[in-house]
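Only one protein chain is missing from this complex, and each of the others stays in its spot.
Here is subunit A:
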Amino acid sequence: MTTRSTFLGAAAVLALSTGAALADPAVIFDLGGKFDKSFNESAFTGAERWKAETGTAYGEFELTAEPQREQAIRRFAEQGYSPIVMVGFMSATPLNEIAPDYPDTKFVIVDAVVEQPNVQSVVFNEHEGSYLVGMLAGMASESGTVGFVGGMDIPLIRKFGCGYAQGVKAANPDATVLANFTGTTPAAWNDPARGSELTLAQISQGADVVFAAAGATGVGVLQTAADEDILSIGVDSNQNYLHPGEVLTSMVKRVDNAVYDAMKAGEAVEPGVQVLGVASEGVGYALDEHNEALITPEMRAAVDDASARIASGELTVHDYMSDETCPAISF
């Protein structure tokens, strides 16, 4: 992953945006819907920011069924929208088949790589951001046991969990990481009650910091952690404000920036793979007025040091997706 060329997302895109955008962009949200308080909503925020700045409308579609992936991509392409931005890795295979049919249309896919001459693929190094919050969890934990609550058990979420566990172990080699997944159906992304149960179970096993990478399920995790006076870690968006002083930090994944940048670039969007990691501030940990009292200067120094070493390539965080194993935890 680190050998792949890393674009400085925002800067590169700004430079390209001089080309006049003739067509309107379109955004295709994944099955979670644009108000999922997480991944899709982040994309929606980016699109709305672009709309507010330019005053231009954009096409949008929220998927409700799998065959609609192809339908929505083709519909927007035939209506002349460009670029067509889609979020979610499940659109990769349909896009790979459809993109050659519309060589003059630009496509952007977030969270997956599609190797076509008119497709820009934006992927995030979630394992790097998760590593950073894992370090914070390892340092903040007094019991030496920390928890991870994933949403649906899919490779992407294991990637979060694996990075997190490595970070915890880096900060405290003796620490125990408990990992649970909410479920095996898409309902797992929106089950705060179950998130709450899993958090209580992890607390009973000694966890005093819990990282939720579970979409709207995480709301229940953060709530229970606050109720039980332990620390929690939010995901995707900055969720520190949900329970000020009780959320240790959030692993932010700037899907909004990726979507915004793509829409801003318009038809001049650069095909190829963009890897947004710690270096390009595509992922990271959130520090604001709600959690500054929780992050001691030592913790901050340690994380910023790790962050710099990841950015320079000196420190490599193992990516679960590279070989589907994890040195720090077994799922």
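Going forward, a residue touches a chain if its C-beta (ideal position, glycine included) is under 8 Å from a C-beta of that chain, and two chains touch if they have at least 3 such contacts; residues count from 1.
Operating definition for what follows: contacts and distances are computed from a predicted model.
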Chain not present in the shown complex, as UniProt names it (candidates "Glutamyl-tRNA(Gln) amidotransferase subunit A", "ABC transporter permease", "Molybdate-binding protein ModA" or "Lactate utilization protein B/C"): "ABC transporter permease"
Check each of A:23, A:47 or A:92 against the chain that is not shown and name the one that touches it. A:92
Contact residue for the chain not shown (choose from A:47, A:84 or A:112): A:112
What residues on subunit A make contact with the chain left out of this view? 31, 33, 60-62, 64-68, 70-72, 74-75, 89-90, 92-93, 111-112, 152-156, 158, 184-186, 321-324
